[in-house]
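The complex appears here minus one protein chain, its other protein chains still in place.
Let's turn to subunit A:
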Amino acid sequence: MTATTSRPSPEELAAVARRARWRIIETVTSSKAGHIGGPLSATDLLVALYFAELDIDPADPKKTDRDRFILSKGHSAIGLYSVLALRGYFPEEELATFDHGDSRLQGHPDMLLTPGVDASTGSLGQGLAFGAGIALGAKKLGRDFHTWVMVGDGEIEEGMVWETVLSAPRFGLDNLTLIIDLNGLQQYGWPAGPDDRFDRSEPVGHVDLERVFTGFGWNALSIDGHDFDAILGAFDRVTDDRGVSGRPTVIIANTRKGRGISFTEGTYKWHNGVATDEQLDLARTELLGTTEDAR
């Protein structure tokens, strides 16, 4: 998307993100299955993509030259579904069927079932190659859309990610952007400090990602993944580079696992989980400023 004038303001995006976060914790709690921490760390990035960047049409989910988005960290499906629902791909009420039998909203994204889902994911590490294939195909066909892939920082431990990181510059894929949701925690990880809330260490804390990606021939940007001005600024730089450098871009987004809800933020223990009634009330107040049922 090039027209930045019609973009919602950061305040408007923040309001959408609060509602999406509420839907995430509410849905996982009522379905008693699903992930919390990863979806919440990615929410602002997803909202910025779907409400301010991607050239898409919820009324025509398969529009030929739509921008593509691949949620490679497929366990964050409920984060994607919440944003897709708010963007108009399907009714918000349908979120209540998440992880139920016969539902279009599977535990992991399913491109055969859910309107707006471009890629099936769930086994970590495979989305970037999928995206590189789309980006390569677009170049070959002379199509002018952009492909975005989001991975988790734990996920990039998978070797397959690095096979694509190595090869993508060779194909000149400046129509491909990777977003790393760098929240510093994975599911279990490695022991770290004595503080119970922060007692696991960063998956890739020992890696200088900017240097690594630059070394592999990518453009690399580091941003605060919860600051909408920074996120939109990074998206603009990607747009400006299209057709210029011939390099794919990585946006290293510094985020917080479980972002936006006091008791889930910053702990690996809410990688997945189900909130108690009291916790759900607290989350509702923190996100929506009300204890009224938000339905």
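Following the convention adopted for this analysis, a residue touches a chain if its C-beta (ideal position, glycine included) is under 8 Å from a C-beta of that chain, and two chains touch if they have at least 3 such contacts; residues count from 1.
Keep in mind that, in the parts below, contacts and distances are computed from a predicted model.
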Listed names "NrfD/PsrC family molybdoenzyme membrane anchor subunit", "Menaquinol oxidoreductase", "Sarcosine oxidase, delta subunit family" or "Transketolase family protein", matching UniProt entry of the absent chain: "Transketolase family protein"
Touching the absent chain when the full complex is considered, from A:Glu26, A:Asp67, A:Asp99 or A:Asp174: A:Asp99
Sole residue of A:Ser30, A:Ser167, A:Gln187 or A:Ser245 that reaches the chain not shown, by the stated touch rule: A:Gln187
Which of A:Leu40, A:Leu86 or A:Leu124 contacts the chain that the document leaves out: A:Leu124
Absent chain, residues of subunit A that touch it: 31-34, 74, 99-103, 106-108, 110, 120-125, 154-155, 157-159, 186-191, 203, 271
